[in-house]
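Before I ask anything, here is the structure I am working with.
Only one protein chain is missing from this complex, and each of the others stays in its spot.
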Amino acid sequence: MIFCSDNYSTRPQSITLSSNLKMLVLLIIFFSLTGCGNNESNVSSGNKTGTLYWGNGTEPQSLDPQIATGVPEHHIISAVMEGLVLKNRKTLEPMPGVAESWDITENGTVYTFTLRDNARWSNGDPHVAQDYVWSWWRALQPALGNLYAYMLFPIKNAQQYYEGDITDFNEVGVKALDEQTLQVTLNYPTPYFLQLLDHYSLFPVHQATIEKFGTADQRGTRWTYEGNLVGNGPFQLVDWKINRRIVVESNPYYWDADNVSLKKIVFIPIENIVTEERMFRAGQLHVTSSLPADKISVYREAKDPELKIAPYLGTYYYRLNVRKSQFQDPRVRRALAMSVDRQRLVDNITKGGQIPAYAMTPPGTMGYYPKSDLKFDPEGARRLLAEAGYPGGKGFPATEILYNTNEGHRKVAVALQEMWKKNLNIDIRLLNQEWKVYLDSESAGEYEISRAGWIGDYVDPNNFLDLFLCGGGNNRTGWCNEEYDRLILDVAPSMSSHKERLEVFQQAETMLLNEMPIIPIYTYTSVQLVDSSVKNFDANIMNAASYKDIYLQPDKE
Amino acid sequence: MYRFAISRLLQAIPVLLMVITVTFFLVHSAPGGPFSADKAVPPEVIKALEEQYNLNQPVWQQYLNYLGDVLQGDFGPSFKYSGRTVNELIAAGLPITAELAFYAMLVALSVGITAGVGAAMRPNTMQDYLPMTGAMIGICMPSFLLGPLLVLIFGIHLDWLPVSGWGDIPGDKILPSITLGTGYAAYIARLSRGGMLEVLSQDYIRTARAKGLSERLIIIKHALRGGLIPVVAFLGPAFAGLLAGSFVVETIFQIPGLGRFYVQAAFNRDYTLILGMTIFLSTLIILFNLLSDMLAIWLNPKLRQEIRGTN
Partner (left out) sequence: MADAIEDHGTSLWKDAWIKLSKNRLALFGLAVLIMLIATSLLTPLIAPYGYETQNLDMGATAPSLQHWLGTDIFGRDMLTRIMYGGRVSLMVGFIATAVALVIGILWGAIAGFFGGRLDAIMMRIVDVLYALPFMIFIILLMVVFGRNILLLFLAIGAVEWLTMARIVRSQVMALRNQEFVEAANSLGLSQWTIIRRHIIPNTLGPVIVYTTLTIPSVMLLEAFLSFLGLGIQPPESSWGLLINYGVETMEEFPWLLIFPGIALSLTLFALNFLGDGLRDALDPRTSKD
């Protein structure tokens, strides 16, 4: 390869060949790449045909409601399946779903549901009470590995059956009295039980389809894939192209099909939220799953009505491994918690209207507003740290913040690293790992500080506080307080009024905050962009869309 | 010629075996098992899953099983997308990546060859310096820099072209193809310039000129064939580079091709998918190298003699 050489004679003739050829070829490429289609955007064509384009984060792994655990999966599952009871999309009050009515006994432990007689599966099969008995039986099979099996534990004997103490499922408190009547018996009066029925782990699944593709407790069969899935929801699965789109169409057998306005929903998996926002601006999506932090301020300043920020039932927090020497003293833990300037963090880093969190349970959870004495107090933090034996940060051992690889988490970790350096003079390093490796490290206790988040599955403080029970699989801090366990497991459920329950929870919460095995940082908000043609969207704290209510109507220009 | 092809194919087999073996043992020594999940996974489930995927057998056993399957063309089930097979996933991504690579190569060849040949026609003039400096810039600007810049200019500020997807909106193939192809256009420009310059200095070209043939005819009929040999030889490595480049381009433009699958699989510890794709891609690359070498030989009469001679 000779770069510049001067040994060759030049010919003065002009050569038009190369330029002509170049032009021709470029034209060919241009046309073959553009295609000659029209340039209408998804949003405008979707508005005409009743098709909603929904940006859905990562590609879903499985649509099996008793195996899947992620939010992207949840969005699709709630389109093709439905539970006994729905939630009002604004107030989250229970509303009839497949069950058109229900009775609860005086003592609150026996629920009797009356199912609609026009309830059907998407292939026309009648949908009866026995379906629920079978589905919940399946959900409790240990080999299935249902990570939400515990959601069924309020039901009498469900936990014992799951753990093998009882082997006859007939002893579990769910029975089909006849085709349209389902009776459920609980251990205690559980005020949030009706909410649980709207959680996808309690959705019914179609027995014949599952058994066509494997045994009932076999994981990872093909029964949820395109061409196979049968559900009882307002939509049915018609197409699934991996990494491209999942398409659902209205289900004519759905009991409320007449009131469903949308004809089709196209879920598009987009991992990169920066790209997703661009697609929204280009009219490719009606709804995005999220929004990059740096763009939030742009939309806010423009007072753009398409920006929807709503409180989200979740807490962003850091776990402290109390087994490590430097974290065995609660004063050290509290010192770290007190030197985080949460307001600055949500204003300058996350920017999504998040609320600084000084307790684990989000405020407003079913009327519960946790009281906390935690606040940003660098002076007090330094004193505590000195008392604990590290005056001025001297002698504090090497400590790492572990987080799963993600831009947002990195930003928070970098900010906190700086805050702890500035306020406590301790050196913290950062370590990021992929999701799976990170989970393994956390479970194995191989971390010092670890980033964590918990999104509530139902609206009740129990869901947040029972994370830190002694043996809880989601505890992972090594913290164990038997009095705390007693409050959550024995005292709270036995309270007769909601107010009394909340008081017990407050006691437990105070205990948790005094010992600070975790550092609450902020309460989540859901931030997304919603096109103005999408009506009846109504953000709520569960971030649960009600697809059957949504309709598309472009605003008049 | 056939003997050559067959002997090369036979040589490729131990290479492939080595690829399979090395990748298999690498992947299995990775930390972070495939079954970690969001909430704590009960141990019975892990056991059941390990049985289902034969992970409780000794590694040697697993390796032999896997080898047997692969030789029959079965790459096994994916770990992350339960119920899907690796073959299915590869089949989903392959047409898209192939199309992307094809268009990128089209851009690279057309722009590169015309620029390079044009430069060789009039060396040391503007027609030479401009494209060659442009080529240098093209080589030095990585695709992950060029892509976002193109998106910024053409997709956002000017709003002429779509910024993501493949085949969903008309015109969404332009930016990714240009991004991927530019680096190679630059390289091909330099290669063809060099090749053409060498050929144009040959005696038979001087003879043709002396005979009074038009420059255009000389180039098309005589010079091009020899001058483009370095380009043809480069096609094999270029193809490998295109596949690698597709990782970044597919990530930037959210294109559902093999590259994006591969990066995702790497982050997800989807053992079987990583294995399957590595083997599949290696096979493709080896095949392509073979094809491009054969093409180079066919074009170059001297080499052809050599091959015939040694056979």
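For reference, chains read A and B in written order, and residue numbers begin at 1 within each chain.
Keep this in mind: a contact is a pair of C-beta atoms (placed from the backbone, for glycine too) under 8 Å apart; a residue touches a chain by one contact, two chains touch by 3 or more.
Fair warning: this is a prediction, and the values are worked out from it, not measured in the lab.
S.K.: Sort through B:I6, B:L71, B:C140 or B:I220 and give me the one touching the missing partner chain.
M.R.: B:C140
S.K.: For the chain left out of this view, which of A:E93, A:D178, A:E226 or A:D294 touches it?
M.R.: A:D294
S.K.: From the list B:A5, B:I46, B:L94 or B:I156, pick the residue that touches the absent chain.
M.R.: Hidden-chain contact among the options goes to B:I156.
S.K.: I'm checking contacts with the chain that's been left out. Which of A:M95, A:V110, A:A386 or A:A415 qualifies?
M.R.: A:A415
S.K.: Across the whole complex, list the residues on chain B that are touched by the chain not included here.
M.R.: Interface residues of chain B facing the absent chain: 11-12, 14-15, 18-19, 22-23, 26-27, 29-31, 136-137, 139-142, 144-145, 148-149, 152, 156, 240, 243-244, 247-248, 251-252, 262-263, 266-267, 269, 274, 278, 281-282, 285-286, 289.
S.K.: Applying the definition given at the start, please give the residues of chain A touching the unseen chain.
M.R.: Residues in contact with the chain left out: 2-5, 274, 292, 294-295, 298, 344, 348-349, 405, 407, 410-411, 414-415, 417-418, 421, 429-430, 432, 434.
Everything below uses one rule, namely that only the chains that are shown with their structure count from here on.
S.K.: Need the CA-centroid distance for the pair chain A / chain B, whole Å please.
M.R.: Chain A and chain B have C-alpha centres separated by 38 Å.
S.K.: Provide the residue numbers of chain A that touch chain B in the complex, in ascending order.
M.R.: Per the stated touch rule, the residues are 1-8, 10-11, 13, 15, 17-19, 21-22, 25-26, 29-30, 32-39, 41, 59, 61-62, 67, 69-70, 142-145, 147-148, 218-225, 241-244, 270-272, 275, 278-279, 282, 284, 405, 433-437, 439-440, 443, 473-474.
S.K.: If we count contacts the way the header does, which residues on chain B are in touch with chain A in the complex?
M.R.: The touching residues are 31-34, 36-42, 44-45, 48-49, 52, 77, 80-84, 89, 92-93, 103, 106-107, 110-111, 114-115, 117-118, 121-125, 132, 151, 155-156, 162-165, 168-171, 173-174, 177, 190-191, 194, 197, 200-201, 209, 215-216, 219-220, 251-254, 256, 260-261, 264, 267-269.
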